[in-house]
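With one protein chain removed, the remaining protein chains of the complex are shown where they sit.
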Amino acid sequence: MEIILTVLASILFSTGIYNLLQKQLLRIIVGTVLISHGAHLFLLTMSQVKRGAPPLLVDDVSSYTDPLPQALILTAIVISFGVTSFLLVLAYRTYTLNKTDNMEEMRGSDYD
Amino acid sequence: MINLIYLPIVLPLLASVIAALLTKNTNITRLFSQITSVVFLIFVGGLAFYIFQNGTIVGQAGGWAAPYGISIVGDPLAILLVLTTNIIGTAAIFYAPKVLEEKQERFYFYALYFLLIAGVSGAFMTGDLFNLFVFFEVLLMASYGLIVLGNGKAQLRESFKYVLFNLFSSMLFIVSVAYIYAITGTVNLAHLAERIETVEQQGILTAVGMILFFVFAVKAAVFPLYYWLPNSYVVPNPVVSALFGALLTKVGIYSIIRVYTLIFVHETAITHSIFIWLAMFTMLFGVIGALSTHNVKLIVTYNIIPAVGFMLMGIGLYTPEAIAGSVYYLMHDMVIKGALFFLIGALVIAAGTKDLRQMSGVIQKYPLLGWIFFIASLILAGVPPFSGFIGKILLLEGGLRQEEFLLVIVALLSSLLILLSMMRIFVYGFWGELMDGLSNETKRIRQLTIPGVVLVGLAIFLGIGAELVYPQIESISNMLYERTDYISSVLKE
Amino acid sequence: MIEIIVSLLILIGTFFTFSGSLGIVRFPDIFNRLHAATKAATLGVAGVLLGAFIFLVFDIGIISGKLILGIFFVLITAPISAHMISRAAYNSGVELTEETRHDQLEKDQPS
Amino acid sequence: MLNEFGNQFLDIALWISFVGVTLSIVLLVYRTIKGPTNPDRAVALDAIGVNMMALVGLQAINLGTDRLNDVILLSGILLFIGTIAIAKFLEKGVIIDRDHR
Amino acid sequence: MIFAIFAPLLLAFIIPLLSKWKYKVHTGWLILPIPFAIFLYFLQYVGADFQPQMVSVDWIPSLDIALSFHLDGLSLLFALLISGIGTLVVLYSIYYLNHKEQLGHFYTYLYIFMTAMLGVVLSDNVFGLYAFWEFTSISSFLLIGYWHHRERSRYGALKSMLITVFGGFSLLAGIILLSIVTGTTSIQGMVEQSDTIVNSEYFPFILIFLLLGAFTKSAQFPFHIWLPDAMEAPTPVSAYLHSATMVKAGIYLMARFSPILAGEPYVFIALSLFGLVTLTWGSYMAVRQTDLKGILAFSTISQLGMIMAMLGFGTKVALFAAVFHILNHATFKGSLFMIAGIVDHETGSRDIRKLGGLFTFMPISATLAIFGTFSMAGVPLPFLNGFYSKEMFFQASLDNTASGAIAETLVTIIPVLAVVGSIFTFIYSMYLFFNTFTGKSQVEELPKHPHEAPKMMLVPPFILVLGVLVIGLFPTIFNESLITHAADAVYGGEANKEIYFWHGLIPAFYMSIAVVVIGAIMYLTKSKWSGVYQVLPGRLSMNRVYDWMVEKSETASQRITNTYMTGSLRQYMVLLLTAITVIVAGVLIKTSGINFDMAETASITATEVIVTLLIASAAIATIFARNRIAIILIVGVVGYGLAILFVLYRAPDLALTQLIVETVTVTLFMLCFYHLPNLKKDTSSWFTKSTNIIISVAFGLLMMVIGISAYNSRSFDTIAQYFIDNTYKLGGGDNMVNVILVDFRGIDTLFEVAVLFGAALAIIGMIKLRRNKGAN
C-alpha cells in the first residue's frame, strides 16, 4: 500500500507543479495546495501505515500505528493552512493592485 | 541555567504578542520594542558569554530526553548567531521609526519583527529537524508579513513570488523529513548523526541529503535557486530589506552548515564537491547581477549572493579552517549586510531616488553617510583589516590547501567585482557635483546613518579585534568538524 | 446477533448512499440531482451511522452522544443545504432540464 | 456459533459497504469534475462529505473505536457550514455579507 | 618604530578636527612635523654599521597574523624615501593647494597613505604587508578622486583602484600559498626556506600571483594604464604616490622576494620581458604625450619597467642597480613632478604645445628642471645620479646568462630593448625640458600670466634636485651608509658594489653614448618622426581594453542577468526544478541509491485503492478545469479525500484537522477569488506546455523513486515505541498524538500557533494598510 501512496503523493506533486507553472494566480495557488497535500501524504506514507491500532491507548491493544508522523503532519497541516490563507489574501491584493491575475504580466522591473 | 536556553526563542514570541496588542499608541509600542530588544540583546550577550565559557547547553524541552522530545541546543555556533541576530535586530528597531510610516508601525511591524527574531533564533538553536521546519515557517511567516508591509504594487507582486518559492521549499522540507524518518526512524539531529554514521550514509541517504540541501539552498539563495531573492529584497521598506539581507539567507546557510557538518558527512566526495561548483557559480552570477543594475538597493541586494557563495565554499571544502572561514564569514556578513542595507536605505531617502544615474555628490551634504558607506564597501570586499578579511583568508587558505585553484580565482575575482559594484555607488552616487533634489532632512539622515555606523564599527572590531573572536570561531569549527561535542551534549543519558 | 443487525443497517445505508450518488450522476439537472442528494444519501448515511452507534453500544459498551448528534445533524441540515443550493442554482440562472413542465417561479420573478 | 457467523457476516458487510461507499464517492467525484454547473459541483461535494461520514462510520466499526466519532460529528458540522458557504457564494458571490454591500 | 609607522594614521584621524582652524593656518603647517620627524627617526639608522631590526606586536596570533616590522636596508631605503619625500610633498602642497579646499580630506588621505606605505615596506608578516598594501590602493583611490566633481578624476580613481586591488587580491592568493608551503607568515622565515618554495609544486602559482600583484601596482605593461589617469590627482600626490612611493611597492615586493626568486628561469623571463616591454612602451608613449604630467606618468611607467627588468636579471650588479635607481628615480622624478605642478600652478596649463620659453619667467624652476630631466635622460655627467644607475643597467643588461630557448633569445634582445627604451627616454626628457622652458613663449595663449613660484614652493624640488646632485657627486657616501644595505637585503647576501663615474670604455658606456647621440638626433629632427609616434598604439591601446572590459562588465552582466532574471515566476520555477531534479537524480544514480527491493508493506484494500484513485483523478482534473469554482471544489475533493485516507490509516486527529482546514481553505478560496477573473484556456506554446509536463512529471517521478527507495531502505526502528510506552505513564493522556503535540513536542505546537498568529497579523496588516491608504 505504501507504494501506491507514494505514487499518489508523487502525482500530487506533479499536478501541483504543473499548476504552479501556469500563469493564473488561482492555478498557482491550487498548485501549492496540491503540493502541500502531497508533502503531508509523504510524511504519512513514510511511517509504516496501518501497523496496529490508532495511536490511542486502549487497555488490550499492544500494537499501535506510529504516532510521531501523525503529530508532525498535524503541525504541518496547520502551518500550511496559515500560509495558504495568507497567500490567498495576498493573491487577492496583488490582483487588485496590479489589475491582472496573470503572473507573466507581473514580471516587472519597476520597484515602485 | 539550562532553562534560560529557551528564552532567546520564547521571549521574542511573547514580545511579539505584546507588541501586537499594543496598537493603540505607536509611541508606546516603539518604546516597548526598543527597550525589549535592548534587554534581549543584553540577556543573549550574557548567555553567549556563559556558553563560550562553559560549553554547550542543551535544553530538553518539557524534560523529555532526546531524541524523543525536542532539544534546544545552545552550542557556541548557535548562540553566536543568535547574538548577532539580536544585535542587528536591535539596530533595526532603532532604525525603523525613521523609515516606516506610522501606520506600518502600528500594523504590526514590531510584532512581526519579534516573531522573525523568534523564528530565526529558534532555527539557530533547535536540535530537531522537524522543529527546524517549524521555526523556518515562523520566520518565513513573519517575513511574509514584513515584506508586504506597505502594500505597494511591485511589492505585492514580488512578495507573491517570494512566498511561492519559500512555500515550495518548505514543502520539499517536509518531504525530506519524511524520507529521513523512513530510513532512520528519527528526527533529532544528533540522533540522526549517530544513526547515519552506523550505516555510513548509503546511497539513498545521500540523495535525500541533497534534497534537504536544496531546501536550505533556496532559502540561502544558492545558485541556481536564488532567482526569487533580488527583486523581493528590493521592494520592501529599507528596514525590512536590512532584516532580510542580514538574517534570512543566513538561516539557510546555517542550516546547510549544521546538516552538512553534522549529519551528511560520509559522502563528501560527491556532496561537497557539488557544493564547490555551486559556490563558484553563486559567487559569479551574484556579482554579475550586482554589476548589471543601476538600482543602488538592487546592487546591495545582489551582493548577498556572492557572500552566500563564499560561505558555501567553506562547507564544500570541508576542512576545519574552511569551516571556520564560513562561520566567520557568516557572522561578518550578517553584520555588514545589515549595515549596508541601513546605509543604502538612508542613501535612497537622501537622494530621493534608487537610480545611480540620477544621483551624485551626496557625500558633500552627508559626509558621514558617505564615509561609512565607503568603509562598509571595503569591509564587504574583504579588505583588511576588517572583518571580511579574516573569513576570506581562511576560505582562500582552505581552497588553496585543497588545490581548488579555480575556486580561489573565482572567489578573488568576485571579491574584486563586489568592490567594483560598491565603488560604482560611491564614485557615481556619493562623489561628483552636488545633485539637485537632495533631501534637506539632515537630522533624519543622520539618525538613519547611526545604526549603520554601529554595525560598521562592529565589523571593524571583528576584523581588528579578531583575536578576541577568532579562537571562539576556531573552537566552533573544530566542534563542527569533530561532531562529538554536539552529539554527546544532546544525547547524554 | 447484534453484528447481523449492524451489518444489515450498514448494507442498507450503503445501498441508499450509493443509489443517491447514482442519482446525482444520472439525473438530468441540478434540482433533480438535489432530490437524490438530500434524500437517499442522507438516509444512507444515517443508516450507516446508526449501525456504528449500535455496534459501539454493544461491542465496546459506549453510548456515543456524538454519533447520535451527528446523525441528527445530518438529518436536520441536509434539507437546509439542499434548499440553499437550489436557491442559489435557480438565482444564478442554472438551466432546468428540457423536460421541466412548469416553472411558476419564472413567471413570478422574471429575472 | 451465531457470534462467529455474525462476525464473519459483519466483515463481509463491512467490505461490501466500504467498496459501495467508495464507488459512490467515485461517482460523485465524476460529477464534481464534470459539473457542468457550479451548483452541480456543490451538490456533489456535499454528497461526498456525506459519503465520507459514512465511510468514517464504517471505519469506526472496522477498528472498533469510538475515537472517530469526533470526525463524524465535525464532518457533519463542517459539511453544513461549507455547503451553506458555497451556496451563498454561488448566489451572491460573497460568503460573509459585508456591511457595505 | 611602530609609533613612527602609525603616527601619520593617528594624525589622519585628528586632521578632520584640526581642519576646523583651517581658515587661520594652512592645515599643512600643522602636520608637517610628523613626516619630518619620521624621516629623522629613520635617518638615525643610516650608517655603515647598520644592522637589521625587528619589532613585533601580536594582532591575530591564532592565524599567525602579526604587526611585525623588519627594518633592513631595503626597508630603510624605502622608509626614508616615504618620509623624506613625504615631508617635501606636504611642504609643497601647502603652496599648491588653496586653503579653501577640503584640505582636511586631502591630508587625511595622504597620511593614511603614509602609514600604509611605511607598513608595506616594513612589514615582515605577509598578511600585515597585504593589509597595508590594500590601504595604499585605497588611499591612492581617494587621492586621485580628490577633485571628485571632475569626471576624469572619478574615472581615474576607479580605474586605479580596480587594477591595483585586482593585483592585491592576487598577491593575497600568492602569500597564502607561500604561507601554506612554508608554514610561516614571516617574510624572513620564507626567505630562509627559499628552496622549499622554489621546489614546491605550487611555485608556478605563487609566482604568477606575486607577479600580478607587483605588476599591477608598479604599472607594468599591460597594467600600466591606470597610472596616466592617476594624474588627475593633485600634483603633490602624483609626485609622491605615483612617482616616488606607491608605484614602487610592486618593485619593493619583487625586491623583497628577490632572495627567493632571483635566478629562477621563469622569474628571469617574466620580469625582464615585462620590465623591458614596459620600459620601451612607456618611453615610446611618453614621447607622444603633450601633457607635462602625461609625459611624467609614462616616464614613470618606463622607469619602473627598467627597475623591474633589473630585478629580473637577478645578477648582483642588476640588483644593485635596481636599488640604486629606486633612490635616483625618486629624486629626479619627484622634483620633475613638482616643477610640472609649479608650471601648471603658475601658468594654468600643462600642455607643452602651449608652453614654451618659460625660462625667462621662471628661471629657478627651469634650472631645477635641467638637472631633473638630464638625470632622467641618463646624460653621462658626473653630477647626475640618473646616469650612474642607467649605466649599471646597461651593464647588467649585457651580463645575463640563461639556458632554454626563450631565455636565450631574451638574453640577446635585452640590450637592444634597453637601448631603444633609453633612446625614447632621452627624447621625451628633452621634450619635457626644451618645449617647456625654451623656444618661443606663447604667454598670451596661457590662462595665467606666468611668473616664478613662491620661494617656499621651490624648496621641495630644490631639495630633491640637491639630492640628485649630491648622490651624483658623492655616491660612495650613500652607497656605504644606505644602498649597500638595501642591495644586500635584495640579494640576500653580500652585494657590495662600488659606484664609480668612470668605468673605462666598457660596452655600457658605448651604449650610453649611443643613446645620447641617437636620442639627440631624433629629438632635433623630431618633426620627421612624428608620424612614427602615432603609428603604434591606435587600436592596441590597453586603455581601450580596460574601458571595453569595464563597459562589458556592465553590459554583459546586464545581458547575462536579463536572460535569466526575467521576473517570470514560471521560468524561475522551471530553472529551480530542473536544477534540483538533475542534481538529485545524478546523486541518486551515482550513489546507486535506488532501492526497489520491496520491504514489508501494508496490505491493500479496495477502498484504499479507490480513494487513492479518486484523489489522483481529482488532482489531475485540476489541470483541465476551466472554471474557478470548479477548480476550487476539485481541490476540495483532494483535501477531503486525504481526510478519508487519514481515517483509513488510523489517524483520526489528522482527519479532523484536515477536515476543518480543508473547509476553511475552500471557503477562503471562494472569498478571495470571487473578484478575480475566471480561468482561461492555456494558450501557451506547444513548447512551453511540453516543458511544463516534462518537468512536473520528472520531478514527481524523482520524488516517487526516492520515496520508494527510502521506504525500502529502512535501517532502524523508529523512536515511536517510546511514545507508545510513555504516553500514559509520563504524558498523562491516552491520545498519543495529542500527548506528542502538547507535551513531547510542545515547542512545535507553540510555534505552529505562532505561525498562525503571524499569518493573522500579516493578513490584518495587509487589509488595514489598504483601507488606510484610501481609495486610490
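Per-chain residue numbering starts at 1, and chain names A, B, C, D and E are given in the order in which the chains are listed.
By our rule, a residue touches a chain if its C-beta (ideal position, glycine included) is under 8 Å from a C-beta of that chain, and two chains touch if they have at least 3 such contacts.
The rule is simple: contacts and distances are computed from a predicted model.
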Name of the absent chain as recorded in UniProt (options "Probable glycine dehydrogenase (decarboxylating) subunit 2", "Multicomponent Na+:H+ antiporter subunit E", "NitT/TauT family transport system ATP-binding protein" or "Branched-chain amino acid ABC transporter permease"):
"Multicomponent Na+:H+ antiporter subunit E"
One chain isn't shown here. Among C:G23, C:G51 or C:G70, which residue touches it?
C:G23
Contact footprint on chain C, counting only the chain that is left out:
15-16, 19-20, 22-23, 26-29, 31-32, 34-36, 38-40, 42-44, 75-76, 78-80, 82-83, 86-87, 90-91, 96-97, 99-106, 108
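Assume only the chains that are shown with their structure count from here on.
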Nearest chain to the global Cα centroid?
B
Pair exhibiting more inter-chain C-beta contacts, A-B or C-D
C-D
Note, CA centroid farthest from chain D's centroid sits on chain E
Distance from chain C to chain A - Cα centre to Cα centre, in angstrom:
30
State, to the nearest whole Å, the distance from the C-alpha centre of chain C to the C-alpha centre of chain D.
10
Overlap residues in chain D, where contacts from two or more other chains coincide
21, 23, 25, 38, 42, 63, 65, 67, 70, 75, 79, 86, 90
On chain A, where are the residues touching two or more other chains?
20, 25, 28, 38, 40, 42, 45-47, 53-54, 56, 58, 68, 72, 75, 79, 82-83, 86, 90-91, 93, 103, 106, 108
Applying the document's contact rule, which stretches of chain B touch chain E when the two form their complex?
13, 16-17, 20, 61-62, 64, 67-70, 72, 103-104, 107-108, 111-112, 115, 118-119, 122, 126, 130-131, 134-135, 137-138, 141-142, 144-145, 148-151, 160-161, 164-165, 168, 172, 175, 178-186, 188, 191, 195, 199, 202-208, 210-211, 214, 218, 224-225, 227-228, 230-231, 267, 270-271, 274, 285, 288-293, 361, 378, 381, 383-385, 389-390, 392-394, 396-397, 400-401, 405, 408-409, 412-413, 415-417, 419-420, 423-424, 427-428, 431-433, 464, 466-467, 470-471, 474
Which residues, counting only chain E, touch chain A once they are in their complex?
566-570, 573-574, 577, 598, 600-604, 608-609, 612, 615-616, 619-620, 622-623, 628, 631-632, 635, 638-639, 642, 645-646, 649-654, 657-658, 661, 664-665, 668-669, 671-673, 675-677, 679-680, 682, 684, 692-693, 695-697, 699-701, 703-704, 707-708, 710-711, 718-720, 723-724, 727-728, 734-737, 740-741, 744-745, 748-749, 752, 755-756, 758-759, 762-763, 766-767, 770
What residues on chain B touch chain A, complex-wise?
130, 133-134, 137, 140-141, 144-145, 148, 151-161, 163-164, 167-168, 170-172, 174-175, 177-179, 181-182, 187, 231, 234-235, 295, 297-298, 354
